[in-house]
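Removed: one protein chain of the complex. Kept in place: all other protein chains.
Our next item is chain A:
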């Protein structure tokens, strides 16, 4: 029905069109407004509620300005809307580091949610949420998970929101197929929400809380309505369910739940040592006749004073598939910690009067390419 409402053609085309128009000398006044708006943020400390209010007001003002602007003369509502999408993306990409996961509280919540999901992943089954077996479809679920996991690959609120919508559409299709082929009587939200919750747990989407908060605050308000708002709300709902989840939230024996959580916690704690020991075992079991590699790894490990960087001197050729899995999870861990650190460092007042927004010199404001214009063919 409203499937198309959130997907206005190809987003990158729209965005380049926006940038093109901005390069037009006739839009110098617009460029100035945008520039000074973005600069105005560097004078104040980040404050999510205030920032969001300012951004939303700016969007509203700019929409009127664009509508009345000579270079958009005679533009249809759709064209103005495209311009606004471009503006949202541009502004929010520029303000991203200030506005996304900007408080220690957000970062903490993200980590807590992600850790809780990690524990749940070790034992949670569809039946714990009473998901009927006709709705269990690993392929569709995987697809939905993938959509959700993409959420941090984008900076623009619209594109993040699209990841959620796409995920939900995959689930809807799955429900529909079950209805057609299995004669499952569809139960609306009674079917949809449990599957979304399960998919969310399987996906453990990065920075779930911060992504939701960012969309809520910075997606143009006129666009977070209707079906988009419905799916968004459902993911907020899934997140809330997960945060509050205890044995009583599930169809599971209370003792079994506690034991499973405890076991998962202990396994998680063990991971660091396990990294090292299994790495060694794997190397030998693979018949690698290079004891040196193993020894080097060991050496490095001791050098690092007990911290866990077992791969520092490993060669690409030594890695097994399981090593790659571990590396990936270590990588994510490092990135999270690094981002947290950067944030912390940034929140100190700058000592030198260097520009924290290097792209603001002259008209180069619009010459920077959008960071994440990956040609994802988003519908």
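Some points to look at:
Keep this in mind: a contact is a pair of C-beta atoms (placed from the backbone, for glycine too) under 8 Å apart; a residue touches a chain by one contact, two chains touch by 3 or more; residues count from 1.
Please note the rule applied: contacts and distances are computed from a predicted model.
The protein name that UniProt records for the chain not on display, among "Ras-related protein RABF1 isoform X1", "D-2-hydroxyglutarate dehydrogenase", "WD40 repeat-like protein" or "PCF11 component of pre-mRNA 3'-end processing factor CF I", is "Ras-related protein RABF1 isoform X1". Residue in contact with the omitted chain (choice from A:31, A:134, A:186 or A:330): A:186. Remark: the omitted chain is touched by one listed residue; of A:24, A:233, A:267 or A:329 this is A:233.
Chain A meets the missing chain through residues 1-2, 4-5, 77, 130, 172, 175-176, 179-180, 185-194, 222, 225-227, 230-231, 233-234, 236-237, 240-241, 244, 248-250.
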